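A short write-up of the structure that comes next.
Every protein chain of the complex appears in place save one, which is left out.
Per-chain numbering from 1; labels A and B assigned in written order.
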């Protein structure tokens, strides 16, 4: 993407050693212009279905929906209400977006040395041409500058999609979604390639937040046209939805779980467990076992329909009850827990891990598993690929640790490139840029230490930029 | 602190890359002269209550009381008796301090590349003007040199406290302590600011070593003047002691525990558990549950009285029975265990983690929790701050890993600066110097890679040097 006006330092994030920096810089130059492939994320397709959609105010764009940003202010005592984060009970929160923006600018120092700080700085510079550091003194001026741009047609989501040079963007959509916005995008004639991803968490997890499971199952019946009255019809309905998602261009599914446990229940037990849940006779053990069983089922379906399977385990969601009660999910209070893959995935890998039809992409929030479990597993099972550093670890240090701890054992070719995993659309170029710079820097270090030579480094850089992701996600 | 005579390399511990080193060196220069704030440690207040106190012989100062030092010699087959470490049974141990010192010098190579090696080297140079490496050939001469200085009034604890430019030093004191030495310091007219810290481990842990719990409770009755006959009077006595510590200048409490489990018992269960313990009807489950309950109670009291709460979990104390039987606690045989915070602290954080009146400073001996649990928790809960690298990790690499794994997610401002945590008073300047150099070096790396700019780095350096610690510990 071409940035407006002033520039950030050309060689930022590279090792200051001249030998490393020079190779890294060369490798990065080639990668910088490559299109963006975004195979996993949470951008709202609504932004693109309506040709007149806008990003709203600067606070709408940068603060109110972004838990990466507001959690940091909250941790230092700033109330979420004062940042305009909507309450579940509809009680009033700050409506003056200029005031919200001012608070954000006053606390901008909190982001020093953080990935959010890097993305925000890059986004301001590259998208809005602003290279000043936000603070109390320039808050109002910056607000006006950004607001003015956001109001112009050049800053509509579709125009930015094109300007960002995005080749393909995958969203994440509940299994019960009718994909109306995706339909609308297709029918609009606009050429942006935006694909859905099948995420069945709400219907496979009896313990879905706020007791939503039953309602989700009813919705599943409705959208699939298959009356879910037992386990068999449930499975048929899911297969129907997967086929529908696939017809809408989906190439992948996504699964969250507290643990990566995979356990196949007998048909009788699966049916009995499902019936208990339908009757509202739920318990934690049933929920955990059924989720583990559905992971097996989803792997089976992936083998059959070819959808790439993603697994994102290990996040203890909604850790802070008060915040969850007041503001709901995704408010910066999801905290990782220790996660075990070797034993948990044993049944799944034994059944499907050698099958060339399956691609299973694993993520982790427990970095101890990189070198101990994930890299050895990915370096053996043909079906496995390792996803890029996730969430808190999508950062310069997080990426460096990933390269350090994964690559020697897994090998580059058993990894899945990058995904930005973001709902903040305008941060996408910044996030891919950090990955590309970090990749170039890693390879520069390998070349400078004669671990690989330059032709190998060039080939590896192309893989990291887009090729690995396109192959892993069947987007080529 | 001004050092005597010869100097160690000015740019020691900095990255050799010129770009990093130059920024680090500039940042360090500004920090080097700042006073020392030592908000947590184990220096004996006795050293300062008696104006005529001395540090004794070189062996008394460097070896006999310092388990960081003698554990390393023990690991290589040197008997603790031969190092003068006193036995519990009063049996004789080496009394010839020159001989002990000689043994230490002969084994000085064991400290190559270790933090103890760095501190000892710095202490010898800066406090005693000795830049020779200790060894068999110069052992006697060094002994005489140091002994002579230690005998002079310039090397009294109070004089060194002033020379070290210590602004405030916090000790750690049992809940049952009458703080007589702190009283004596106050009454002596000497201006050194030395504050107590409230540590109730001995009265909240039924399993205190050598069955000491009951005696500790009796002592609690005595010093508080509240007859501890049940759970309610126990709590009243603790509250009374906290108020007393606070009146003596304490700003914080400190809590050790094998795990950070926090579980609130019902009043009935708390009372029943406590009564069982009073009757001597103790069991491991009671002890663990009661300790977990008392963590909740202590958080509640901190919310009420404003004392900052420190939690140091995860050390398996007295792992080596033989050493414990012969020599007692704190003899280098405390070994870390895996530690979990996300689930363990859930009840405490849900009840008090959003309360602006609480500051809870967490430490760990399990570095896997930095990026997985502690940084995400501290980056969300307003009450939480992360303490600096603890114990084995108070080292150049330990600090670098801490910056690497904590800062991106927690943000600098959710950390608590440095504390030296030492009982070796004369090592305090060396320990703070290592931290300041490591901090400057970290920031130098961020500047050299354009992650932050120089003004941000300067502001962050001031935080790391003293500001974070003063704010976190309410010492400003």
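Everything below uses one rule, namely that a residue touches a chain if its C-beta (ideal position, glycine included) is under 8 Å from a C-beta of that chain, and two chains touch if they have at least 3 such contacts.
Keep in mind it's a predicted model, so treat the numbers as computed, not measured.
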{"item": "Contact with the hidden chain (one of B:115, B:196 or B:313)", "value": "B:115"}
{"item": "Candidate in contact with the missing chain, chosen from A:51, A:77, A:180 or A:382", "value": "A:382"}
{"item": "From B:74, B:290, B:363 or B:473, residue that would touch the chain that is not displayed", "value": "B:74"}
{"item": "From A:36, A:460 or A:475, residue that would touch the chain that is not displayed", "value": "A:460"}
{"item": "Positions on subunit B where the hidden chain makes contact", "value": "8-9, 11-17, 71-72, 74-77, 109-115, 117-118, 133, 316, 319-323, 332-338, 365-368, 392-393, 395-398, 401"}
{"item": "Where the unshown chain meets subunit A, residue by residue", "value": "17, 19-20, 340, 342-343, 346, 349-350, 353-354, 356, 368, 371-373, 375-382, 384, 404-405, 407-409, 411-414, 445-446, 448-453, 456, 459-460"}
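Methods note: only the chains that are shown with their structure count from here on.
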{"item": "Whole-Å separation of chain centres (CA-atom averages), subunit A against subunit B", "value": "40"}
